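A single protein chain has been omitted; all remaining protein chains appear in their positions.
Chain nomenclature is as follows: A and B, assigned in order of appearance, with residue numbering initiated at 1 for each chain independently.
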Amino acid sequence: MEIAAVLNSLEPAAASLNVDQAEAQEQVDSLLYDQRGSDGKFIGPAGSGAFRVSEWEPGKRLVLAANEDYSGGRAFIDSIDIRMGHSAADRLLALELDKADLAEIEPDKARDAAEHGIRLSVSRPDELIALVFFPGRSATQDARTCEAISRSIDRSSIVSFILQRQGEPAGALLPQWSSGTAFLFSTAPDPITAKEISHQISTTTKIVVGYDLADTLEKAMAERIAVDAREAGVALAVEPVTPAERKSGKLDAELVRLRMISSSPRESLVRFVSTLEPLTGLDPSPVPGGASADQLYEIERNILSSYRVVPLVWVPEVYGLSARVRNWTMPPVGGPWPFADVWLEQQQQ
Amino acid sequence: MVFAISFLAGTGQSQAQIPAPWNEALTSLAEKIVADATPASSLSVSSQNMSSLDQTTTNRIFAELIWEVSRRRGWEAQQQESTTGGPSYLLSKNLSQQLPADANVKVTFSEGADGYVWVAEISRGESQQIEMVSVSKQDTAGMSGGKPWLSLRRNVLWAQSQPLLDFAEEKLTDHPTGMITVLEPNRLATGNLNGGVLTISGTSPLTDIPVARDLRGRLQLSPNGQVTAYIAGSMCIAEPKNASFTCVHEPGKDWPFADGLEAVYVANRNYFAGLLSVPAEPSAAGRPFYSAAILNSGSKGPLILAELEGKSRLYDAANGPPSTFNGWGDDIAFIATSCDSSEHVLVTGVGDWTQPDRIQLYEISRGTATADGEPVEFSGPILALWSSDDAMSARIVSRNLHTGLYEASTVSVSCSN
Partner (left out) sequence: MTFRTKLFIIFTLALIVSIGLVAVGVTTGARRAFNQLNTLHSEAFVAQFEREFQRSEQDVVHKVQGIADAEGTVRMAIDLSRPQADVSLYVNDARGVAQSHQLDFLDFVSSDGSIISSTEWPARFGYKMTWVTQPQNWALVGSFLMKVDTQNGPALGVMAVSTVRVGDKNLYVVGGERLGKDFLSSLVLPDGMRALLYQNLSAQFDPVNLIDQTGPAFQAERFAPFITQQQQHPAEQLFKISWTRDRASGEVFHALPLLGRQKELLGVLLVGSSQNQVVTLERQIRMLALEVVALGLLFGALMSWWGAARVTEPVRKLAEGARAVSEGNWNTRVDVRGPHEIAELGRSFNRMTQQLAEQRERLLQAERVAAWREVARRLAHELKNPLFPLQTTVENLQRAKSHHPEQFDEVFRESTSILLSEIQNLKDIINRFSDFSKMPQPELSTVNLNDVVRSAAKLFEPQFGALGRPPVTPELHFDEQLPAISGDAALLRRAIENLILNALDAMPAGGVLMLRTTHDDHDVHLEVSDTGTGLTAEECERLFTPYYTTKQHGTGLGLAIVQSIVSDHGGRIWVDSEPGVGTSFHILLPVKPSPHVAPAPPPAAPQPPVVVETEKV
């Protein structure tokens, strides 16, 4: 989700955001609506929340204005200007040029942003980047191929160098802070075993791994995975794909991002399973309601034992804030933006 | 059972209780561990803390777990060197046989969004099993809320170029007067300490002191100001005010320890031949040691001896056979805290005279010793460590490897929540 916010408490005060339309809908709705029903869906008229829609250019811009009559109290800021579809570099640049008050920053750029004096708000790691192997591909028909690749990956180097320490190596589907059992899944590379396995495999076909064309982080990770796999004796090629090309069938695997919808390990796991099932063809056992830690652990272990899903890293959400943004708190996992409580400090003329 | 009784009967201090749900979880985990480890005859159990619980809390929980597991199999427990950040124990039917562990258990105190998760990874040969219990977070208030945070505070009094064996501060109603009595290998000196500088006002030579490679000495101040110096096998008594003293050369003179315990000092060596009589801990009597820490519970209480083979042993008959602590230095001393009712000892490091040393505070509980707080680092070896008379602090003589000076310090425990 892309966010860059310009909050202007003067005339008219507007907070501008750059945001991807699809992902932002939930967030925007949380600003527009006051209540959710028991089914989790928002109820009541739009604009009954802290903000109402002021301008709307589909796919480009959404301006929300403060609801004067909001039962929870009028928001401190007058409006939020949400701009959509800007690249990560543009969002960062907007922050540096003071053309945005809030921008979502890629984790690997967070350190650079901090060195440039940008204030950062970093969440707990709540998004998993995983390598997912598609079913029915001849190159990965042998599950040992996937295992060799998985064992060859140096996650800590990816976290250190690519993510610039903004993230954690991931061995499990759920992060440690959520499940408490992620530490039981090894994240250390095992290149020796990976080599032994690759020697047993007779295939010489190059495995094609796709990544999002617009995602430089995925590109860097995919290239690094290719290097690690190559050291283990597995030939791997990386290819950028657009969303339309994702289902073209030319890929053997792809980097996938799975964002947690809540801090509850069960809810997130259910969401992950439903996302991964069509991609991998796996049919894991359903996640029971009220599942205990060991039950969730067993489900994770079963999913990961086939090596069709290879967790790589957990990355946090990182927001860059301009100097005048005040009282910004990191929203909880899956929670709404706290724009109603944010105010802008007036700059000295 | 023995552990449990002593715990419930109390030892004179009130310890934070482990909440019942936690006890249930611990019990469940211990049962699982025992079941998975069977038929191993010895077990190495280590711990690490990945939760928001403080180390002391997790150490306490871990100690409970060790007790539960030991109780079920009738094993003895011996603390061993740990590589996981938390304490580690060897459990065995007969520790004296020093058999290697048949199975390894790694206990991780973890935490998720829904609560704590305590995980035990049991490895036996090539197989590994994982057991875990979930604990809700609401039950932790009684456990972790009241534990004070202990830290060591060092106060360097002065430094001098002549070798220093011990020193004593004259106190008046528990406040130092600034008068210092210094025991050196060849003399006894008195002086005034002001601003980190000791100005010697009077000296008395010591003669006929036996030659020892590692000469040790100790000063005792009586309430009337009389200074008694124990050096090698001699005892000298001095009156600071009149700067005169009388040395009584009594080979084999016993050095006094707390609570009337005495030990014979071997004159040409630097260790004690053994405590003469320890009614409460008969097994400790006669065992040679370098230093001793008599825990605050008095002569009937447990004591720790830093014994000659490089191990320290806790003699606490009420809590079972002696516990062995590895990785401790030769100098230990009991120290009391004003905020924590637990028993604590100060322990030096295991280096030699060419290496920097450290002082670490340990909490002794249920036959286990748990490091409490951060250690205090020294710039050179610690040459002497003695508890103060009121045990609220300890005197330390060390040598600074950079300057070559002998430093006189005191160490006390400060409390914070």
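Here, contacts are C-beta pairs under 8 Å (C-beta built on N, C-alpha and C of every residue); 3 or more make two chains touch, one makes a residue touch a chain.
All of these numbers come straight from a predicted model, not from anything done at the bench.
*Asks:* Missing chain touches which shown chains?
*Replies:* For the complete complex, the undisplayed chain touches A.
*Asks:* Using the touch definition up top, pick the residue from A:Val53, A:Ala220, A:Ile261 or A:Leu282 that touches the left-out chain.
*Replies:* Spelled out, the listed residue whose C-beta touches the missing chain is A:Ala220.
*Asks:* Pick from A:Ser123, A:Gln164 or A:Thr193: which residue touches the chain that isn't shown?
*Replies:* The one listed residue touching the chain not shown is A:Gln164.
*Asks:* Have a look at A:Asp34, A:Glu231, A:Glu245 or A:Glu298 and name the one touching the chain we're not showing.
*Replies:* Spelled out, the listed residue whose C-beta touches the missing chain is A:Glu231.
*Asks:* For the chain that's not shown, point to the residue among A:Asp78, A:Glu106, A:Asp126 or A:Asp154 touching it.
*Replies:* If we include the chain that is not displayed, A:Asp154 is the one touching it.
*Asks:* Can you list where chain A touches the absent chain?
*Replies:* Residues touching the hidden chain, for chain A, are 111, 154, 157, 160-162, 164-165, 220, 223-224, 226-227, 231.
Heads up, the rule we're going with is that only the chains that are shown with their structure count from here on.
*Asks:* Averaging only over C-alpha atoms, locate the centres of chain A and chain B and give their separation in whole Å.
*Replies:* Centre-to-centre distance between chain A and chain B: 50 Å.
*Asks:* Could you pull out which chain A residues touch chain B in their complex?
*Replies:* Contacts found on chain A: 176-181, 183-184, 263-265, 292-294, 297.
*Asks:* Which of the residues in chain B end up touching chain A in this complex?
*Replies:* 50-51, 108, 110-117, 119, 121, 130-132, 134
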